[in-house]
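Got a structure for you, questions after.
Yeah, one chain of the complex is gone here, protein chain that is, but the others are all in their spots.
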Amino acid sequence: MAEPGFVREPFREIRQQHEADMLGMYIFLATEIMLFGGLFAAIFVVRVLHPIEVVEASRRLHYFIGAINTGILLSSSLAVALAVQAARAALARRAALFLVAAAALGVAFLGLKALEYSKEYDEGLLPVFSDPGRFSGPVEHLFMNLYLISTGLHAIHVTIGVLLLGGLALRLTGGALRLPDRVIVVEACGLYWHLVDVIWVFLYPVLYLAR
Amino acid sequence: MTDSNALDSRPDRNDPHDPGLSETMTERESYLRAGHTLRSWLLTTDHKRIAILYLITVTVFFFIGGAAAVLMRADLVTPQGDLLSNEGYNRAFTLHGVIMVWFFLIPSIPTTFGNFLIPLMIGARDLAFPRLNLLSWYIYMLGGLFTIYVLIAGGVDTGWTFYTPLSSMFANGHVVLVAVAVFIVGFSSIFTGLNFIVTVHKLRAPGMTWGRLRLFIWSHYATSLILVLATPVLSMTLVLMAAERLFGIGVFDPKLGGDPILFQHLFWFYSHPAVYIMVLPAIGVASELVAAAAHKPIFGYWFVAGSSIAIAIISFLVWGHHMFVAGQSMYASAVFSFLSLAVAVPSGIKIYNWTATLYKGHIALDPPFFFAASFIGLFVVGGLTGLVVAMMAVDVHVHDTYFVIAHFHYIMVGGTVSAYFGALHFWWPKMVGRTYFLVWGRLTAIFIFLGFNLTFFPQYILGYLGMPRRYHVYDPAFQVLNVLSSAGASILAIAYVLPFAYLIYSMRYGDPAGPNPWGVTGLEWTVPSPPPKENFAEIPVVTTGPYDYPMELESRDG
Partner (left out) sequence: MSATRTLVLAWSALMCLLFATVGASFVLTGPWSIVTSLAIALAKAALIFWFFMHLREEAGLVRLVAIGAGAWLLILILLSMTDYATRPALGGMTN
């Protein structure tokens, strides 16, 4: 499809530039997958080494809050997909609206996550901050450490995503980002947000639903 | 080297009033003169200028890492180890490892020659993401500054491998800071790899099909795949190690139910493929130098190209051979031992094809050929001893001895550093537009080869006899071999410094090189030396294969 827009150096045509941008973004996402992959490998190894203790530790997590958070992220992904669709049709206001909705859902996710951390703190389950003596055993302590690192790293990604989406919405409404010339920016940020969603889709069952 | 095709006449050397004493017409229009301010260099997005920035910084780190090696070799002359303290020796070899691996070997050939040549070889004006390319240099510098800070602040003593629980519970020194430095420089690698992959896919000139790509491009493509897929795992491993050290999270600590060997799994999942990050670009350089020296099409083009990709893939399946004596299960060790032997197949294919390319060629005895020949010889020795240590039963005997040190230095230093200097001598006329004294180039190659073998061959014997690595106090029976090794190291040090004298001299006083000083094929030799900022006045249309010999345009007298 012939897309409108301008060609930057060193590209010769718009289609080539679009494909290069998409490929570059996807390769970046592949590195994100491998980054979290190392963490998943560590979680799996701990589970293989201590199957019973890990299940017990997992049962003490608030799987219900996690489920709601999964739903929130999935819905925000839908909003971002709709925003990209609007941006492609050069409907800047509509796209900005969907982006704001997605960012708001992201903030809601972070709020629930914070609530969850505070509940875990009360229960003596939050590593670093809680008294280590309150864990039922070393494996639970280890599991909660991995839980905090992986959800914390994911929360950092969500925060970056919220800032990206919010900034994008501002630039769209202010006219700083011209559509449909620069639609690739919306698409690339969208891809990032979806990947953050995908990572959570795996973190949720692996951490909360180990049975 | 004759300059029959140098178009520009040189200004009069004897006229002291000629302001253009050291500048030719081509140079005036080249990328080197496209801006004279420091700002025009530090904010450039031109891949050629970024390559020069990398060339300078990477070389500086090579000499810092080399200085640590000099300290160690001087300390090892006597069995008592009376130059450095125990702690000081540990810190010297750790910094040597960290700097050489992450700040020299991994970035060396890709970021300098890859950056400079990939767009020129595929007929593009720049890499796909020029600003990302500049960013990756700044990230590299940031990581480098962290490392230099650690060096000044007192160093680390864990070895470059950061094994737990030594690094997480016992080591003194700035472990976390070095981990941060390596973490940062990882992003530089990732961005470079990403840029190369997209560039090779999307920016080839019209007619530049995959079968017409130079082997240098193929091997850099394979390298980039590893950079992108392996580096993030190292980043995560270092995060976990730092968290273990700072907060005691326990993932590598058996007391909390963790597993110290898990660190080694994650670390070598990156670090074994990283060996191929270091050696694949060198293999690409060797392919170019061999074809150029023989003035023949490369023998078995698709096999050489395919074996680069095969090496990239197999490199991910072998990491467990570092852990035969670490407590890994015997079954896993057997699997990894078997898979490790498989890497020898694509590597062997390359060696045979290079030899077959040289067979009956009109070989030009220029410096690049000397470096290529030296590369092949040392790579064969390093590779064959690699098979020795890949076999479980033998590895139990030589594990953590100087045998292993000698093995990987044959690959890393004998292979990659030789190729780095070979590339420097081959493409130097293209980069600066001037030729150097070829005699000096040949002498350097010979000195490197001799000095290298004198340094590291005794270490094979030392290791086989049982001298362990990472100790500076050793059995006096080993002294003769250690003195030999240190003597070789001093020859090697001189041979490494030498080129910088005559290469820098050539920048001002060398003869203009002309577009194609070696008389070889390739798009980069069709543009002026040094190339203009936009590389090609007009994007070329490619109609021939990569090693289209004999050339029609001009022929050299053999």
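Quick notes on this one:
Per-chain residue numbering starts at 1, and chain names A and B are given in the order in which the chains are listed.
Basically, a contact is a pair of C-beta atoms (placed from the backbone, for glycine too) under 8 Å apart; a residue touches a chain by one contact, two chains touch by 3 or more.
Since the structure is predicted, the reported quantities are computational estimates derived from the model, not experimental observations.
Here the missing chain is touched by one residue of B:Glu244, B:Asp259 or B:Glu524, and it is B:Asp259.
Where chain B meets the chain that is not shown, the touching residues are 201, 229, 233, 254-255, 257, 259, 261-262, 265, 269, 316-317, 319-320, 328-332, 335-336.
Think of the hidden chain as still there; on chain A it touches residues 19, 22-23, 26-27, 29-30, 33-34, 37-38, 40-41, 44-45, 47-51, 55, 63, 67, 70-71, 74-75, 77-78, 80-82, 84-85, 138-139, 187, 190-191, 194-195, 197-198, 201-202, 204-206, 209-211.
Going forward, only the chains that are shown with their structure count from here on.
Look at where the CA atoms of chain A average out and do the same for chain B: the two points lie 36 Å apart.
Looking at the complex, you find that chain A touches chain B at residues 9-12, 16, 19-20, 23-24, 27-28, 30-39, 41-42, 45-46, 49-50, 53, 127-128, 138-139, 141-142, 145-146, 149, 153.
Chain B makes touch with chain A in their complex at residues 119, 124-130, 190, 193-195, 197-198, 201-203, 228-233, 235-237, 239-240, 243, 247, 249-251, 255-259, 262, 265-266, 269, 539.
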